[in-house]
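In this view, the complex is presented without one of its protein chains, the others remaining in place.
Right after this comes subunit A.
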Amino acid sequence: MLATASTVVVRRLPTRLRWTTRLASSTPPKFNSVTKEDIAHFSKILPPTSILTTLEPASASPSELEIFNNDWIGRFKGQSTTVLKPKTTEQVSQILKWCNERYIAVVPQGGNTGLVGGSVPLHDELVLSLANMNKVRSFDPVAGILVADAGCILQSLTDYVAPHNHIMPVDLGAKGSCQIGGNVSTNAGGLRLLRYGSLHGTVLGVEVVLPDGTILDQLTTLRKDNTGYDLKQLFIGAEGTLGVVTAVSILTPPAPQASNNVILALPSFNNVQPLFRQVKHHLSEILSAFEFIDRTAYDLAVKHGQGRALESDEVEGAECFVLVETSGGRREHDEEKLSDLLEDLLSAEQPLINTGVLAQNPAQFSSLWALREGVTEAVSKEGKAYKYDISIPLASFQEVVDGTRERLRQKGLLHDKAVKHVLGYGHVGDGNLHLNIVADAFLPEIQDALEPYIYEVVQSLRGSVSAEHGIGAMKTHALPYSKDKASIDLMYKIKKVFDPKGIMNPGKVLE
């Protein structure tokens, strides 16, 4: 499996990228495998319970390391022999210093919930799990600023700030497993981005250990700090290729007192844009989500029991659906605004919507969300999915989905034994489309029909080949479709500054 994964990457490496590879290192770095001697050294730094290794003296069986070696989709399988689980920043520093001197490649790992193979070893790199660094360092209930170790699970942080009437600015499906350090390192997007912005804005500081063991303390709790280059931004979304994020200082917004949601059925995709404008105009500050699912995605979600479906006469003639969520400080105020909007929408001379349903209680609220959030699960139940997470102008959403479907049809690949469905859903508010191609099985001819086709389409629209999932090991070859030569050139230079030996998460982000 490992061979397959890496050959895909190599095979897809566009010719124009080769120069950058040379630029990165004239002689490719040869990394050393972890040895018994290294383990002996690590046991001077860490207690025995923090070392999982299959090397002598073995403290774990190969099967115990599987969850660290494999990504959760099962696409990448590493062969790491050793997982270290430090508890303190000082321990991380000593580990990295040793690895840097010994030329041992290191994969920092959080909850390992990534979708692009960024958090798993590709060969036998050392896995540095942050799971044991799971303490909240401080929380200021007045300013709403939380300082926490990188290994804190997002859900537990949400629970931690909840009694203080605050919420985390980021929320995503994997919240029960993913860690805040990983969220920051991958610049995770998720469901609250429309309202609270990206982590580039809400993260106030980070503590990072650089490959040479230097502890870079950028853990400020300042909203304003214009003093020189903002180094922390480099680590947000660096996917562990520049250093290990060991702690995060993050601004948590006050918890909304009331939430509501509504699903609207639209006769045509063309109505999504004018609808978005109208919804923004009416709801302004209480709008917290504007999610799009096309008819195919809706039908799949319903087929696989994700949330209660709308009545069949209500969905008749609907080409796509939009889920609108409001969150605000006062229920009556929010309901009045929402109700005005819905009345306007229904009484318009040329209505943008066919119909819709408004959640009447928390159970229905969750059920409506399940129709949107359940698409991912429905897709995995339906077949093998090719998933593209792209940023493109909203106006092109449908065109890209239809174009992809048409291309597959022309290639004779749109039938029961090849591609079953082409569907689109995503965060309209953020211009983020999840384009999924559900196939009966992964086939090379489908892959060839999709790539580089989709990347070229994204490029022609000046979009991003990875909106919120990152680059990881999976999309390094596609980076040039979104970033020009000069940008990638600079990225390599930055990498070299922080990690001259290239031990940090090799093969990720940059080839």
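The rule is short, and it goes like this: a contact is a pair of C-beta atoms (placed from the backbone, for glycine too) under 8 Å apart; a residue touches a chain by one contact, two chains touch by 3 or more; residues count from 1.
Assume contacts and distances are computed from a predicted model.
Undergrad: Tell me the UniProt name of the left-out chain, picking from "Probable electron transfer flavoprotein subunit beta", "MIF4G domain-containing protein", "Blast:Putative GPI-anchor transamidase" or "Cyclin-dependent kinase E-1".
TA: From the listed options "Probable electron transfer flavoprotein subunit beta", "MIF4G domain-containing protein", "Blast:Putative GPI-anchor transamidase" or "Cyclin-dependent kinase E-1", the omitted chain resolves to "Probable electron transfer flavoprotein subunit beta".
Undergrad: Going by the contact rule already stated, which one of A:102, A:308 or A:381 would touch the omitted chain in the full complex?
TA: Residue touching the absent chain, from the options given: A:308.
Undergrad: In the full complex, which of A:168, A:216 or A:262 touches the chain missing from this view?
TA: Checking each option in A:168, A:216 or A:262, the one touching the absent chain turns out to be A:262.
Undergrad: Among A:63, A:226 or A:360, which residue is in touch with the absent chain?
TA: A:360
Undergrad: Can you tell me which of A:343, A:406 or A:445 touches the chain that was removed from the display?
TA: A:343
Undergrad: List the subunit A residues touching the unshown chain?
TA: 258, 262, 264, 308, 310-311, 314, 331, 342-343, 345-346, 353, 355-364, 368
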